[in-house]
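In what follows, a structure is listed as structure tokens, so that the remarks can point back to it.
Partial complex: the chains shown occupy the same locations as in the complete assembly.
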Amino acid sequence: MATWLPTLITNTPEEGYDLAVKLSRIAIKLTQPDAEARERMRPDYAEDADALIAVSQVVATHFATISAANNYWRDAS
Amino acid sequence: MATWLPTLITNTPEEGYDLAVKLSRIAIKLTQPDAEARERMRPDYAEDADALIAVSQVVATHFATISAANNYWRDAS
Amino acid sequence: MATWLPTLITNTPEEGYDLAVKLSRIAIKLTQPDAEARERMRPDYAEDADALIAVSQVVATHFATISAANNYWRDAS
């Protein structure tokens, strides 16, 4: 059975950042499962500076978690 | 006696994420115990981009806690 | 002399969550000590989705602290 989140471990910081973006979007899908409703709202945030900053805050919170999980990719640096 | 939160430990990251969603909803139930009142408010946030992003922020905060509790599921990766 | 917060240690995660809710309310009492004023404001947040989500965020922050204090109740799992 497939899972959308098999692990928090990534090869690089950039992949970790991409995963943080994904994690921030999943909560929105779980709260509003209707894809059309989400699509209708897209201009509300994609054209709104405050909403974009708020999205950026959620990503930052998830990136902190993923960075800790990966021990900050210190071995890769 | 049953408890809604027996443990923070989950088998997988995805189950941990689901638990984070659950934790974010419980605080709302404890503050507004009336189920009908909560139902009336549903369109206020399910159709509102700002509210959905704010929910996503709460989930991210709980997911950080649960991820630490599970040692980031490192053994499972 | 009694204290409202003798310890952050709880027996279970659920008790820890209840303590997080309590901690989130105390700051409001300390900033607005007048019980009647707080009562007047109750509809402002109990019927408002944005306010309920914001309360949920404060609870999440306190729950992170309490979970760390209890070593995530790992021994109980």
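In order of appearance the chains are A, B and C, and numbering begins at 1 in each one.
Keep this in mind: a contact is a pair of C-beta atoms (placed from the backbone, for glycine too) under 8 Å apart; a residue touches a chain by one contact, two chains touch by 3 or more.
No experiment lies behind these values; they were computed from the predicted model shown.
Here 3 identical chains are displayed in place, and the whole complex they belong to in this file is assembled from 6 copies in total.
Criterion: only the chains that are shown with their structure count from here on.
Taken as a contact graph, with one node per protein chain and an edge wherever two chains touch, the assembly forms an open path, each chain linked only to its neighbours along a line. Centre to centre, using the average C-alpha position, subunit B and subunit C are separated by 15 Å.
Those residues of subunit B in touch with two or more other chains are numbered 45, 48, 50, 54-55, 57, 61, 64, 68. Residue ranges of subunit A in contact with subunit B, taken from their complex: 3-9, 23-28, 30-32, 37, 41, 44-45, 48, 50-51, 54-55, 57-58, 61-62, 64-65, 68-69.
Listing the residues of subunit B that touch subunit A in their complex gives 12-14, 17, 21, 45-50, 52-57, 59-61, 63-64, 67-68, 72-74, 76-77.
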